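One protein chain omitted, others in place.
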Amino acid sequence: MTSKDEPRSREAVKAALGAQTVETPSWAYANSGTRFKVFAQPGVPRTPFEKLDDAARVHAHTGVAPAVALHIPWDRVDDYGELAAHAAKLGLRIGTVNANVFQDDDYRLGSVTNPDPAVRRKAVRHLLDCVEIMEATGSRDLKLWFSDGTNYPGQDDLRTRQDRLAEALRTVYDRLGDGHRMLLEYKLFEPAFYATDVPDWGTAYAHCLQLGPKARVVVDTGHHAPGTNIEFIVASLLRAERLGGFDLNSRFYADDDLMAGAADPFQLFRIMYEVVRGGGLTPDVAFMLDQCHNIEPKIPAIIRSVMNVQEATAKALLVDPEALAHAQRTGDVLAANGVLMDAFNTDVRPLLAEVREEAGLDPDPMAAYRRSGWAERIVSERIGGEQAGWGA
Amino acid sequence: MTSKDEPRSREAVKAALGAQTVETPSWAYANSGTRFKVFAQPGVPRTPFEKLDDAARVHAHTGVAPAVALHIPWDRVDDYGELAAHAAKLGLRIGTVNANVFQDDDYRLGSVTNPDPAVRRKAVRHLLDCVEIMEATGSRDLKLWFSDGTNYPGQDDLRTRQDRLAEALRTVYDRLGDGHRMLLEYKLFEPAFYATDVPDWGTAYAHCLQLGPKARVVVDTGHHAPGTNIEFIVASLLRAERLGGFDLNSRFYADDDLMAGAADPFQLFRIMYEVVRGGGLTPDVAFMLDQCHNIEPKIPAIIRSVMNVQEATAKALLVDPEALAHAQRTGDVLAANGVLMDAFNTDVRPLLAEVREEAGLDPDPMAAYRRSGWAERIVSERIGGEQAGWGA
Amino acid sequence: MTSKDEPRSREAVKAALGAQTVETPSWAYANSGTRFKVFAQPGVPRTPFEKLDDAARVHAHTGVAPAVALHIPWDRVDDYGELAAHAAKLGLRIGTVNANVFQDDDYRLGSVTNPDPAVRRKAVRHLLDCVEIMEATGSRDLKLWFSDGTNYPGQDDLRTRQDRLAEALRTVYDRLGDGHRMLLEYKLFEPAFYATDVPDWGTAYAHCLQLGPKARVVVDTGHHAPGTNIEFIVASLLRAERLGGFDLNSRFYADDDLMAGAADPFQLFRIMYEVVRGGGLTPDVAFMLDQCHNIEPKIPAIIRSVMNVQEATAKALLVDPEALAHAQRTGDVLAANGVLMDAFNTDVRPLLAEVREEAGLDPDPMAAYRRSGWAERIVSERIGGEQAGWGA
Partner (left out) sequence: MTSKDEPRSREAVKAALGAQTVETPSWAYANSGTRFKVFAQPGVPRTPFEKLDDAARVHAHTGVAPAVALHIPWDRVDDYGELAAHAAKLGLRIGTVNANVFQDDDYRLGSVTNPDPAVRRKAVRHLLDCVEIMEATGSRDLKLWFSDGTNYPGQDDLRTRQDRLAEALRTVYDRLGDGHRMLLEYKLFEPAFYATDVPDWGTAYAHCLQLGPKARVVVDTGHHAPGTNIEFIVASLLRAERLGGFDLNSRFYADDDLMAGAADPFQLFRIMYEVVRGGGLTPDVAFMLDQCHNIEPKIPAIIRSVMNVQEATAKALLVDPEALAHAQRTGDVLAANGVLMDAFNTDVRPLLAEVREEAGLDPDPMAAYRRSGWAERIVSERIGGEQAGWGA
């Protein structure tokens, strides 16, 4: 597909939608919550294997969610090969491996940027372990999000922490295998409240440039300051060939982690438009969900999120590139905006139903899941054991 | 003290500082954290009684922290009279009673605004129980913060939830005893991420007006949208005689709950200036801390916060009302701002050291606490049992 | 139409859309800009009469824009009766009268809250003059927006300014005739940068309560802090019977004054949903545009804005109240959100085309305007004179 000039046929749009994949996160199938309360849900998985079972249902009904992200240690198992085999058996594959260096008491003052070199070594060891897990599971991408930062001015030296960060990233980068990539995530704040060590795309980008071509930036749609134009960042990173992927979710306020497309569907459309326009609708860019469903049931919420991403993508694909380019070139502000809005205002649900039916799927994934009995089954079967959750 | 016109003598300022009290929250002595991790600290209290023991140390070193806020059920005991007696023995008193209707599975979709009337009844019963605890402990103020709200547009009816809220508040208000007050807190967001049922001072104020004179608004300094001028709200509520008190803490981003005065000492000064100017430096306005110390030791962090409040108050008291009024009246923008800044730029630490010494205290509370050995003692003595924390 | 329980038939939806009116602002037809530059456009009106001529074109093509807001002194004429007659001849009427007490050198430090009583008197006199213009033009609503505020802490006394404001509002309120209303607007900031005297809905609401039943709050969609849930305010004001109307426009950052519905069409839909749900789709609530078209041509930008409001309203009317209420009552978060999103995701352009055709209008107002030749005509005919603009 050309990126910018030719109008897309309905068939081309459908082909692009059929080829799109959305990676779902293992942790979204487990219990989660806010700092105030984790509301446990009946039937949530107790093991990484059960998380994959649930993910398989999302893929079964949507047809576009074959990859599942792991979070280590939340998804720690004795035999990662067995986990990957379980995924394969379910028609799934392991997506990104997400390192977690924020839930050990040692990390109170940071992980790879901790003032204590022993803690930094421990954190780096965990990251290197994650590379081993990538090898064992066939994962391509190591996703790094650091909660590192400080709560008070003066607490630690901002610049020295960047030096420590650069050193740790270098060590891990050098350990990556052929075909591996490092995806570096940024986040404005939380859990650090004064300064976060990778707070914005500029910081992530600068580190990636230093590291080399395998290092790419991840855009989490919930990790920006109010008012940030996220699609501009997406366009810039695609232009610089440094967009590694997305953590999709919704926010009204902070890192709310609501379902993707729930809070601002127009924004998600604008982001997907820049993806399409910048040639980013390829496997080089990982479209991951990263969200928490605190009050709604897990699996249907993920299905809805996947569908919301598909709808935004469909609308983005429907933008008429020729008409848009003409209006832009001639400085016709209203016409150019109108071309974009025509696509956004289109009801793409029938088109996506068609895509699904042609792929042998039910046109309505939500209803199909409801009818499947899976929700009732996991509630009745998953008795005993400890439910998975953040920190579990 | 006159509120606006006469310059204050050094003695008057010292007297006002000596008379000020800051209420500390029982939960700030216990473990707390973010949704990502609670970092346990050695020596934190295991019971409400031990929380009071720690609060007594803050009062011993600062001389201005005799009241301690309870949080029910975090501070549930069999005999509240015994708890109040323990406080009295330590030279303390029970301050506000804080209701908690957000940590039960039933409250997943809200408490007093829940669509299910049975849940609403349960929540109201808890609030009425809190009034009983007020009676048992001699507390004057019932502080109500509701986490109620919705995460998704359409999830529930915004207006009906206001009706339910009004009904619940009325029931509780009517149960208040003579001398009791209801303090209604507002918060922009978290844990609700789409709409919060009491999101701003306007909503809290409107409900208080409906309820009657015992209902007052609480201003938590961390609960506003970015850019909100908090001191304006304080001035407005004092003008309307509806300011019930403060939950003091610091924020850079959201409800960060850092030490009061840590993030923006100039803002805290401006707030205290409006308090002084509006005649709010009286027992009618409760100056409460409400903060979480996730990474720093609890007791010294609270001492530091109390001192920060004192310093802001001292600076506010030093503003020359006559000079300010003259500059304001004549429209001399730079001079008027200069009068305020002169007070803010003054180093008031010597003045506060004097106040402390005259009250028979060590001029340096932080150092005195350090030397007291309390920190070491609680680490060695508080062995076994379960540490108190949010939700415990 | 019932407000909440019965599903609306297609005919009922069309009837509601046909009955809706959107008031357009005279100043949106004139030149405007940012503090950096006003880009003049050929053909913009030179007089209030020509502004009405342009407004008549918007009404001619949309059929729902019969009212035009005046801004005094921008629309000062010798004979307001003549202006109203000109409007009537064009099938229009005069909507709100907007007072302007911010563009005179005397107002450097405020108008009705200025420390100088002579300036306050001058400002109040202007407001009273506006009431006379209401009488001369048959306008119902006096719309008051005050730029009053301070740029620096200490510059003036926040509380005294509220007293002055209350006094001025009282004087004007008492002068209102039968059938007149006072609409009080709030705005977070700009042009005041430290404290604005009416910064939020709480302040506006409190003053309206003091004044009496003719005083109502205006919600300008661009005048809030980041993250503010505007539809919650709308629902609250409707519940309190104090919603006077809207100033509709779009913002990404501050008071950007872009076309209504351009920045966040989902937000506009949510607002219109609360309007419909709260019984606000009546002449009691004035739906006004208040926006600036700095770089795009004026008239088609206003037509597009009117259409955007209509589309949001249509979607709001399509929400199935019964299905929504059922899902809300049963706590089915995903289903309830789904009912709302079904309406939002519907392409309502065909429905609105039908509404227009049944009213004898072209189904595509933008194309009809383009074909009308009006744009070319005003460029060629409006030669000489001084173009109208802010401050002119």
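A, B and C are the chain letters, set down in written order, and residue numbers restart from 1 in every chain.
FYI, a contact is a pair of C-beta atoms (placed from the backbone, for glycine too) under 8 Å apart; a residue touches a chain by one contact, two chains touch by 3 or more.
None of the values given here were measured: they were computed from a predicted structure.
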item	value
Missing chain: touched chains present in the view	A, B, C
Selected from A:Y152, A:Y173, A:F252 or A:Y369 as touching the chain missing from the view	A:Y152
Residues of chain A in contact with the chain not shown	109, 115-116, 151-159, 162-163, 188-189, 194-196, 199-203, 205-206, 209, 224-229, 231-233, 235-236, 238-240, 266, 270, 274, 277-278, 319, 324-325, 327-331, 333, 336-341
Residues from chain B at the interface with the omitted partner, ascending	226-227, 229, 252-253, 262, 264-266, 295-297, 300-301, 304, 311, 333-334, 337-338, 344-347, 349, 366
Chain C residues that touch the omitted chain in the full complex	33-37, 39-40, 102-103, 105, 107-109, 147, 151-153, 188-191, 193-194, 226, 251-254, 256, 258-259, 262-263, 294-296, 390-391
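Simple rule for what comes next: only the chains that are shown with their structure count from here on.
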item	value
Same or different residue numbers at the chain A/chain C copy interface, by half rule	same
Interface ranked first by C-beta contact pairs	B-C
Chain A and chain C: spacing of chain centres that average the CA atoms, whole Å	40
Shared interface positions of chain A, touching two or more other chains	226, 252-253, 262, 295-296
